[in-house]
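Here is the structure we will look at, set down as structure tokens.
Missing here: one protein chain of the complex. Every other protein chain is in place.
Each chain gets a letter, A, B and C, in the order it is written, and its residues are counted from 1.
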């Protein structure tokens, strides 16, 4: 049975340390093409431009902590449930190795980071998934951390905000993984019953079991420009149906047109939108920050 | 102000008298073609065949009382609110004449008959609209009678069953007529809150404000085969959009396919279906009659 | 408002130009009676204003349809701050004929929902001429349930020719979407206030007009069917729509008499609505006054009153 070889970080994590982590999800060593407009970029150019393509504005994937720090008030984030780590409950081939590699590469314990923070002075429960950690797949730990964050929000009457990014359920944990869909959805049920505001932000890519559970059950669902959002992945659809996919299929703009998103917000303006929503939710009596 | 010149019938109405009324909605003097298969029929042939086309089974329109007697236990129907009659609140041109003519032709006071009855031994509140009375249009009286029937069902915990047949709101009563949509819908809200079973049967034709209010708010929505059901009438759609309507458009079978009906039931088997639904609703402990 | 909306406008334009000719002539002939001319000018203006104040029902129908009238987004901008527009029914699509979201009005967070037409043909196609499809009504329903969750009062702005009369709308259950709103609004556990700002067309308008209070602009209309439809069905002559407009009693004064609306917001005469400070002030004031009243009422009482308000509508004769 796998035991984590290092003590997980608790509470505050230094963002500068995280920034150094190479973003392996969207890039290769040296130069690489922008997935949207195919312009060639270097890692340095990308970082310099706040993880956007300098030519077309494509939103490159960013890590969970960058997400959180990008919208929260300074020094307000406290990580919680950082001590949870995945086991290999089915003794699934290669799973332990993959986990170890993901931990090493991302300096994260799992594909989601959760905790409490303040945004524009409003206390919130917050979480962010990290696509670099095994494609942001949801296993027991992701499901458990999200559930705890939701339950905390319900108990303490806090708004709950989550940045989603996931390839779906983590196959290596079998049905334990699939059941996290039901578990997190049930927790959202309690959150709504408690009257908490729930905002879900769907980033590139959000697919499979995450889209079909907590991610699509929010009061306000925000998409990032160009993000791929759906249940079945586009390649599988193409292979299964033999159909050519329509242009823009499963992109945030397509989802908005089809009624699934409340709005699309560029990453740099995400914080101001969240502040506005939280202000209004509180009764409109707070000044915007 | 119009005053009805004859005392309206109360409680029991003799069906044999009603049967003699010429069905003017779908027929002309002498021979006429079946609207579905164009075979030529006489009124006698039609009546002999229970108001179906002997060739294609087309369901001809029948009067409100025939509807009610067709599904209720013998001698169980008691008409209620029979004393309500329409005024001409807007002094709308020709309205009083049209009302007088409709009354004379149908021996009905208005386009809906309501009351209580038993079906398979189960007490119910029931109503049926009559398309021969000014196209079954809904004015103040139709709205009021339906509201009272619904409220009665809610108060006495009775199932509510209504046969719908309407061209929409009665234009001659202006907004008083349109508001009956909101009034009857609000009454259905109370019916659901009271936990009563509500079954609506959409017959040919059910369109406009009736479809867009109480008719489509039932627990179980049953269509009659071939019935035209919709919001905007097919001629208006064709004129407005210049589009050719797809085959079978707005027919019950089309509505079923598009998810709007629970099921389609031929008229002769309507009673047995209602008995089954009422049996099951009561706990399945009653024998079918 | 410089376009020629009504026939009588050309008469006044004729008078005005004739008067101008007279003035020119008097200058040419060096014959000064400018005082007298000014008086005539003033009198013509007074008569014209008077005429605008007494539009016929059919003229009010035309007025209510004017694309220069402000639409929901204009009212939100005028009256509210912090508007966040929300899209989509989460079922099938986002309907641009209905706009909705949350905003702050006079210190209160409210859910705002209303029809949106375009200002020109191109915009009108985007907004489907303000004719909602089922997904518009279902978006509205979703936002109403959200308002209920967060105990936010609701303001609706009504201006639509009616529900979309298309094949797709029928296929996706236009009638089902409308009735769901009628029932849903009648039971919604938050205060609801509606403002009829332009064309209140049939069931497609009514779907968003089940409310605790209904305000109405003085030249707005609310009708069981368009006068053209009534004329074509009842008189078999669409050209007699003006007669039907009068017969239908579709204007604000008639509807207030019938107890269907609560208050009339007087529109300015010959001035764009939003340019008139007295108009915008009275709109804001009336909205706030009614909102204060209904927000101060316990929800069960409010719902009972909302029910009774509808329940008593209708006129008939009854023999016991």
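To be clear about the criterion, a contact is a pair of C-beta atoms (placed from the backbone, for glycine too) under 8 Å apart; a residue touches a chain by one contact, two chains touch by 3 or more.
Computed from a predicted model, the values in this text were never measured in an experiment.
J.: Which chains here would be touched by the one that got left out?
T.: Result for the missing chain's touching partners among shown chains: A, B, C.
J.: Sort through B:36, B:96 or B:256 and give me the one touching the missing partner chain.
T.: The one listed residue touching the chain not shown is B:256.
J.: Considering the entire assembly, which residues of chain A contact the chain that has been omitted?
T.: 2-4, 7-8, 83-87, 89-90, 92-94, 139-141, 143-144, 147, 169-183, 185-190, 192-193, 208-209, 211-217, 230-232, 236-237, 240-241, 243, 245-246, 249-250, 258-260
J.: So which bits of chain B touch the chain we can't see?
T.: Touching the chain left out of view, chain B contributes residues 192, 195, 197, 216, 219-220, 256-263, 273, 276-277, 279-281, 283-285, 288.
J.: Residue by residue, what part of chain C touches the chain that was omitted?
T.: Residues in contact with the chain left out: 90-92, 134, 138, 172-173, 176.
Going forward, only the chains that are shown with their structure count from here on.
J.: Using the contact definition given at the top, which chains are in touch with both chain B and chain C?
T.: none
J.: Which chain is in the middle, if each chain's centre is the mean of its C-alpha atoms?
T.: C
J.: Farthest chain from chain B, going by the mean of C-alpha atoms per chain?
T.: Here the answer is chain A, farthest from chain B.
J.: Can you give the whole-Å distance between the Cα centres of chain B and chain C?
T.: Averaging C-alpha atoms per chain gives centres 33 Å apart.
J.: I'd like to verify one number: the distance from the centre of chain A to the centre of chain C, where each centre is the average of its C-alpha atoms, in whole angstrom.
T.: The mean C-alpha positions of chain A and chain C differ by 44 Å.
J.: In angstrom, rounded to a whole number, how far apart do the mean CA points of chain A and chain B lie?
T.: 54
J.: Mind pulling the chain C residues that touch 2 or more other chains?
T.: none
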